[in-house]
Structure formats: C-alpha cells, structure tokens
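Note that one protein chain is taken out, while the other chains of the complex remain in position.
Coming up: chain A.
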Amino acid sequence: MKKFLLYLIPSLFVLASFLIMTGGGWLKGPFGDDDDLLSYVEEIEVYVKAEKWEEAQQEQRKAENAWKRISKRVQYSVERDDMMAIAESLHRIKGGIEVQDAATVFPDIYYFYGIWNALG
C-alpha cells in the first residue's frame, strides 16, 4: 500500500500540474449562462454590421463581465500578454461602439478572434 501511494501521489501531482498548465484551451469555453465570451463578440459583430449600437453596447457589457470570469479560470495556463490583449481589444471595441464607428470596431473584433483562437 505504501509503495502504491509512493507512486500514486507523485503521478497525481504531475497529472494535476499538467492539467493546470494546459487547461486554458477548455477553461476558456462557457461554463454557465453568462460567460460565453466568443458568442457575445460574434453578436457584437452582427449588431455593428446592422448598426444597432444600443444592442451592441449591451453585448459588449456582457462580454466584459464574461471575460472577468473567464480570466480567473485561464490565468494559470495562458500568457499574461494574451490576457492583456483580450482585455485591450474589448476596451477598444467599447470605444468604437461609443462613437458608433464600425470602421474602428471591426479590426478589433477580428483581432479578438485571432487571440481567442490561440488562447489556451
């Protein structure tokens, strides 16, 4: 039994460490009703195309709240620069919606998609 535990505990530790370090890929996905960040940004894209600025603003708020939740989950496995880039892109999208300028919002939405895909 002692020998079994001697191998089991370090193996579990390595496994747990590995999961913590690689978990970003699946931890960024939605775990509840209000943390589907990707779908909120996709909604923003749809509303901005249709020039529905109020709806886009609401989705942007949801996206920011979702990121607050997700960032706490993924912070152990992703690079700090990527996390800052996501927060930055969300702020820039917010600014673009505020001045109702689709030309500034779209580059940031696609910048967000790029980082989001690589996150994890």
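We adopt the following convention: a residue touches a chain if its C-beta (ideal position, glycine included) is under 8 Å from a C-beta of that chain, and two chains touch if they have at least 3 such contacts; residues count from 1.
Here, contacts and distances are computed from a predicted model.
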Revision key, fill the gap. Choosing from "Carboxyl transferase domain-containing protein", "L-arabinose transport system permease protein AraQ", "YetF domain-containing protein" or "phosphoenolpyruvate--glycerone phosphotransferase", the absent chain's UniProt record names it "YetF domain-containing protein"
Review point. For the chain left off this view, which of A:L27, A:V48 or A:M83 is in contact with it?
Key: A:M83
Point to revise | Hidden partner interface residues of chain A, rising order | key: 10, 13-14, 17-18, 20-22, 71-72, 75-81, 83-84
